[in-house]
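The full complex has more chains than appear here; those shown keep their coordinates.
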Amino acid sequence: MPKETTVRIKEDFKEKNILSLTQFDIPSLLKLFSVADHMQLLSLNSSPVDILKGTITTLLFYEPSSRTFGSFAAAIKRLGGATVDIVNPQLNSSVAKGETLVDTIRTFEAYSDLIIMRHPEKGAAQQAAKAAFFIPIINAGDGIGEHPTQALLDLYTIYKKFGRLDNLTGLFAGDLLNGRTVHSLLKGLSLFKNNTIYLLSPQLLSLPSLEITRLKKCGLTIKEIRSEKEIPPQANFWYWTRVQKERFKDLEEYEKVKKSFVVTQTLLKKYAGKEMILMHPLPRLDEIESSIDADLRSVYLRSQVRNGMYIRMALVSLVLNKIT
Amino acid sequence: MPKETTVRIKEDFKEKNILSLTQFDIPSLLKLFSVADHMQLLSLNSSPVDILKGTITTLLFYEPSSRTFGSFAAAIKRLGGATVDIVNPQLNSSVAKGETLVDTIRTFEAYSDLIIMRHPEKGAAQQAAKAAFFIPIINAGDGIGEHPTQALLDLYTIYKKFGRLDNLTGLFAGDLLNGRTVHSLLKGLSLFKNNTIYLLSPQLLSLPSLEITRLKKCGLTIKEIRSEKEIPPQANFWYWTRVQKERFKDLEEYEKVKKSFVVTQTLLKKYAGKEMILMHPLPRLDEIESSIDADLRSVYLRSQVRNGMYIRMALVSLVLNKIT
């Protein structure tokens, strides 16, 4: 009975599990983005929408992530759908008593049309998809594994700004070793032609050379730089991430590098073009000065977050076959 | 003002508290089952249903039970109703400050049309029903007390399979001393004529002889057996429960018996009929081998769970007088 779990989408989302960005080819991405555009229009229009009316989605969050939870919940409810919210089921009796993930999934699939799961362990989404007999699973992050909707919203944000995902120049800065968002977005960009990516990170937090080789093979042009002075003026986007103190054994080393990895007004003025966008996967602490929030090129707390909701509205509607 | 709380239903559910299986006679059970059948049809049909639209049900869960919570939440939302979800109110300020259950119930009845309460203490549901001035209470489990919707879904599962609740042969196996589901289901079956029940448990976890006497008086034929070899081939259902290590003082004793209380392929092949169903109240750990899940006679993670939702859809609709 267990079905194949990670199926290529090929423009047909109906009842498919959404577990990984690798399921998407270019036409599927473009289809999703076009539905997301439509969702934005629906959201800005003030009349209620009933596309998901009558559907039940279980939000099964084994770790509370209020941002992702809120984004999915709002996405579903904006379309008239209902959610069953299960947060931290592992603290509850059944799961605490040792119930397997398989049994938990089969229980909740009896109640719902879709399960959106967040789990701290890599591979959990795959396991859940294997367990479900009848309904699809959307992976809302499985530990250091994947978080496909985050990658999709990042790609969509770039696509919406520039009208394309090829022939772009981007800068990834900060911690390029840890954090699945950097890896996922790079993988997504490598699907498209003629993209050039600059990588700027402390030596210790570089993108692994194995991954660089793989991305180059897929067609990305990759340039590692060691100073902000080498940031290309024509970059279309900066994807900024946090350099965390706890990654360093040598605190002196940390103190030395940390200042180079903060976006300041000066840095923007010197190195950023007028039409670029500044992205961040959030939460943002002090690696982007708060005065920069008001700069219209900063999208991290604006369109990037809203795009996440539109992408999720589109994805849920497509998977539940309520829009085609 | 406080009304009588445990009133016999007599086929009229309107605004009655649902606290105990003892409120049900045969015609009331059959009426509920017929509405549950209707609810299944509504659920399988893809068009949204608005039977409970405009109603507010408070899910007041003093212990988080994600299975029961999810089942009630989905039941209500599938019918277009809304829930106010209050989980662990005892950790919140008012209740933590010492507010009585009476005051909490009166607060939430001001907001809602129905309160569904889960509580760790026996008798809490009765207390809540006494406190409420205007709205009904459904007991979603009060500690070692009652959990009427669990018993109702078990009875409904048997009824749906065999078209009757009399003239049946059943096996109850595992821990027959603890766990309210066994006691409730036996009580329910004793309402009907000509049922024969086999009890198979470790000596230590037998059904109390007082209860056996009482059930016999009600008309059940009861046979205690001490080995799986005595399982009757004509049993219509097996109701399997977990033998928990922590019930044994003597671990050697536990190790001796535990293997006899696991459903294996061999056991099924030898002793189970082709038309029987294998039930379990869940959570299931290793007392049923996972390979058996695929056997169509296994209903515990399939129709038994779904039936729980249909029964709850029916019960809430009847109590709120939205269906007759």
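Going in written order, the chains are labelled A and B, and every chain counts its residues from 1.
Operating definition for what follows: contacts are C-beta pairs under 8 Å (C-beta built on N, C-alpha and C of every residue); 3 or more make two chains touch, one makes a residue touch a chain.
Note that this is a predicted model, so its numbers are computed, not measured.
Number of identical chains making up the complete complex in this structure, 2 of which are shown: 3.
FYI, only the chains that are shown with their structure count from here on.
If you average the Cα atoms of chain A and of chain B, the two centres end up 41 Å apart.
Chain contact summary for the complex, chain B toward chain A: residues 46-49, 63-67, 69-71, 73-74, 77-78, 85, 282-285, 290, 293-294, 301-302, 305-306, 308-309.
On the chain A side of its complex with chain B, the touching residues are 1, 50, 53-54, 56, 58, 82, 84-86, 88-89, 91-95, 97-100, 102-104, 106-108, 110-112, 133.
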